[in-house]
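First the structure, which I've put down as structure tokens, then a few questions once you've had a look.
A single protein chain has been omitted; all remaining protein chains appear in their positions.
On to chain A.
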Amino acid sequence: MRLTIEVWRQENPDVPGFFEEHAIEGAQEEMSLLELIDYLNDHLVSEGREPIAYDSDCREGICGTCGITVNDQPHGPVPNTPSCRQHLRSFKDGQKLRLEPLRSAAFPVIRDLVVDRSAMDRVIQAGGFVAVDAGTAADADSMQIGHGRAEKALDFAACIGCGACIAACPNGAANLFAGSVLNHLSTLPQGKPERSKRARSIIQEIDESFGPCSVYGECAVTCPAGIPLSAIAAVNRERARAALRRGKDD
């Protein structure tokens, strides 16, 4: 395959970035987007130039480390699929690919395609955990919950924290991300004792760094973990519930 790559280069957060163009020959349809960058980097390094920096880890869609914007689509053109699982077969021979970092004001570029997603870490730090004594893993089995409830919790627990929902959002909102945490933990018995407290602190934290939700629905189209759009409504529901339970943690 022949491809033209326009890739965002930015040396560090303090300098402006720009697009750099590369003509690529010999790319294979089976290559993932990340393998394409590896392929290009091999060339760059052999020419003594700086390779393109990008994030990745598992390369099988479970860790949430990867994430680049391809032709304006976070993660790439295939819906609900992380960059590491998107392949060149989605593109035509001779096509131009524009590779950018995940874009959002909360995600400053560290270098090239690598962004700082610690604003999301702060949301998790604000309440994405259970702080009451939930016992050991075996103790969880002693608390019987229905199969449907367990499945529902798992649907929302599937979030891999990649940040593509935020980059997909024209408003820079993190409601799908925060909503998945809130929905997951409010569905399980272990999450109940701190339900209101968690809602208050998580939602206060998303207001610090992220935008308001206008129900575009772009996040759910992009989410590689397939988090349902109903997660975004969970933010408003949990916040209203917490407001009615003033002074209470649960």
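One rule holds for everything that comes next: contacts are C-beta pairs under 8 Å (C-beta built on N, C-alpha and C of every residue); 3 or more make two chains touch, one makes a residue touch a chain; residues count from 1.
Heads up, the rule we're going with is that contacts and distances are computed from a predicted model.
> One chain is missing here; what is its name in UniProt, given the choices "Tryptophan synthase alpha chain", "NADH-quinone oxidoreductase subunit F", "ABC transporter ATP-binding protein" or "Succinate dehydrogenase cytochrome b subunit"?
When "Tryptophan synthase alpha chain", "NADH-quinone oxidoreductase subunit F", "ABC transporter ATP-binding protein" or "Succinate dehydrogenase cytochrome b subunit" are compared with UniProt, the left-out chain turns out to be "Succinate dehydrogenase cytochrome b subunit".
> Touch as defined at the start, partner being the missing chain; which of A:L40, A:L188 or A:I232 qualifies?
Checking each option in A:L40, A:L188 or A:I232, the one touching the absent chain turns out to be A:I232.
> One chain isn't shown here. Among A:T4, A:Q28 or A:S214, which residue touches it?
Residue touching the absent chain, from the options given: A:S214.
> Even though one chain is hidden, which residues of chain A still touch it in the full complex?
Missing-chain contacts on chain A: residues 13-16, 71-73, 100, 103-106, 108, 110, 116, 118-119, 121-122, 168-173, 183, 203-204, 206-218, 221, 228-241.
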